[in-house]
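One chain of protein is taken out of this complex; the other chains stay put.
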Amino acid sequence: MIEPVLSVKNLTTHFFTRAGIVKAVDGVSFDLAKGEIMGLVGESGSGKTVTGFSLLGLVDAPGRIVEGSVKLNGTELTTLSDTELRSRRGREISMIFQDPISTLNPMLTIGQQMKLAIDAHEPLSARAAETRASELLTQVGIPSAKARLRAYPHEFSGGMRQRVAIAIALLHRPALIVADEPTTALDVSIQAQILFQMRDLAHETGTAMIWISHDLAVVSSLASKLAVMYAGRIVEQGKTATLLRDPRHPYTAGLIASLPATAKPGTPLTQIPGTTPSLLSLPPGCPFAQRCDRATDRCETEPEMTLRDSRGWRCFHPVGQPAEASV
Amino acid sequence: MLGFIIQRFMQAVLVMVVMSVIVFCGVYAIGNPIDIVIPPEATQEIREEAIRRLGLDRPLYEQYFIFISNLLQGDLGRSFVYNIPVLELIGGRLPATLELVLISVISATFLGVSLGIYAGYRPDGWLAKMIMAVSVLGFSVPSFWVGLILILVFAVNFGWLPAGGRGETVEIWGVAWSFPTLNGLWHIVLPAINLALFKLALMIRLARAGTREIMLTDTIKFARAAGLSEGTILRRHLLKLISIPIITVFGLELGSTLAFAVVTETIFSWPGVGKLIIDSIGVLDRPVMVAYLILVAFLFVTINFVIDLVFALIDPRVRHGVSA
Partner (left out) sequence: MSDARTPLSRFWAEFKENKIALVALVVVVVMILLALFASIISPQNPYDLAKLSLMDSRRPPGFVGSGGYTHLMGTDPQGRDLLSAIFYGLRISIQIGLAAGFVSLTIGTALGITAAYVGGRVEALIMRLVDLQLSFPAILLALVIVALLGQGKAQLISALVAAQYAYFARTAYGAAKAERGKDYIEAALATPLSGSLVVIRHILPNCMPPLIVVATVQIANSISLEATLSFLGLGLPVTEPSLGMLISNGFPYMMSGRYWISVYPGVALIILIVAINVVGDQVRDQFNPRLRK
């Protein structure tokens, strides 16, 4: 078996706040193969963004990784020193963020910011850096790349800015890119463009990608496998097509049912009743139980991940199987 | 960019005009206008004659025009006390104030911003907490008290530094400056520290708040995600981003420091414009008061204008007329 590019086992990240311990990420495990695109789906507060930060070691105080292992190309990241971790960020693993307006420094030109990213790992002469930067800008679909290097971020549209961020993430040909809701802040028409561009880029360069989103529809057109998160845990994971056709976890089923695309025309859209529980005071047992119409007393104990045929779910009463018969 | 400069310049001129009207009305409407020109001890006859001669019985707007035209010709009246033209009087004292203010402000900014950035970068360290505690003192303690303590400790107690006055001066471009001489520098130290303290505290707090906020933004996160070293992030990103609020406050505080120089100059008997105005208020030397107000207004407007220009230079969004 080929070694996966990324191997996450039992990743646990807690925030130690005044009001209590927030278990933002609670025992997340998954593997990612080279060139594979995985979608990490969940509502806000599900822990998907913190998972992304944890992979790069960018969790802000008062949070930190308390347990678990993150192996990138075989190297354990959680035990690395700051310097060693930094040398891998941007080179072997990159990240792009949601809002391109705030990710780029408005007072530096695109070229200057790209040069900074280049020099962080492989100092080049000004000319060589310019060539490399314009190559990448062209690759992400920005015309007249060389001239655009001298422009400032505010001279670009939102979609273009995000492309610049993608270009910066690709500069050193990383093995993995973590994309945190990269299209959420953009116009719908641009979203599709960026989406497919990123998919093509991933295939061209063989870069694996984790696409974090709250929008199941967006992710499913792009990712070959999905992981659904709820209250800090992965509640279901597997191949995209299988999951969408035949979900096991009631939450996943609820998400799919609430998509406008799956609704029958003329009927009201389905919603999942209730709201996400506060991560400060999670009820014991399955965190989804309060909102689930399949919940029983059994659900007061925490369900383990059931693994079968390269898919997994955390539920005592999975959908598609008769209630009461599980494990 | 040129349009921007012109627009700002026109605004500055407008403000100057408004200020001159306000000063004019304030002085001529509130006080007895004749007191501007004639000392209080003059007899009734002299007063009436002066009123006629100076056209103070003419309508107000005419008087304003006379006022302005005199102003533009550099005639700001004569001081009652010194009996020389006010412009000359102020001009002679201005260099002393300028050198004190500039030295204070520049050192306060450099030191304050450095300390503040450090305190904001490592806010939980003991050094940072100490810096902040000291800054609270510098901020809240009235500057005249600090001056007093400085004199008590350094001049009276230890005898290291002089308790007041200006040191030897050297003439550069026809103006007397004291900082080029060692003796002069020795005399500048205490008043400069006194004047700088408030601004130092302000800069520390500002830089710290700015640093803390900026370090939490996505820009910094993205830079970290790209593998930039902390040093590079501080130098290339933080410094640039923090410069906007720092420069804004720098400009505002420059004017404020000029005002506070009044107190410092009094305590340290520094022969500058500040001491002049206090003395003048005490003896009701009105021409000097009026001139001082006009001067301060002018300096303010100029400073604001220059700050606007600096903004245009460092922030590309301002240059291109985009809203931030």
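Letters A and B mark the chains as written, and numbering starts fresh at 1 in each.
Assume a contact is a pair of C-beta atoms (placed from the backbone, for glycine too) under 8 Å apart; a residue touches a chain by one contact, two chains touch by 3 or more.
If you're wondering where the values come from, they're calculated on a predicted model, not measured in any experiment.
Colleague: Out of B:Leu127, B:Leu148, B:Leu182 or B:Leu313, point to the residue that touches the absent chain in the complete complex.
Modeller: The one listed residue touching the chain not shown is B:Leu148.
Colleague: Write down which of B:Ile247, B:Val296 or B:Leu309 is the residue touching the left-out chain.
Modeller: Result: among the candidates, B:Val296 touches the missing chain.
Colleague: Which of B:Leu71, B:Leu197, B:Val262 or B:Ala291 sits in contact with the chain that's absent?
Modeller: Of all options in B:Leu71, B:Leu197, B:Val262 or B:Ala291, contact with the hidden chain holds for B:Val262.
Colleague: Spell out, residue by residue, where the missing chain touches chain B.
Modeller: Residues of chain B in touch with the missing chain: 15, 26-27, 30-31, 136-137, 139-145, 148-149, 151-152, 156, 163, 213, 252, 255-256, 258-260, 262-263, 266-267, 277-278, 281-282, 289, 293, 296, 300, 304.
Just so we're on the same page, only the chains that are shown with their structure count from here on.
Colleague: Using the touch definition up top, name the residues of chain A that touch chain B in the complex.
Modeller: Touching chain B from chain A are residues 56, 58, 60, 86-91, 94-97, 99, 102-108, 112, 116-117, 119-121, 152, 154-155, 165, 168-169, 171.
Colleague: For the complex, give me every residue of chain B touching chain A.
Modeller: Residues of chain B touching chain A: 216-219, 221-229, 232, 236-237, 240-241, 314-317, 320, 322, 324.
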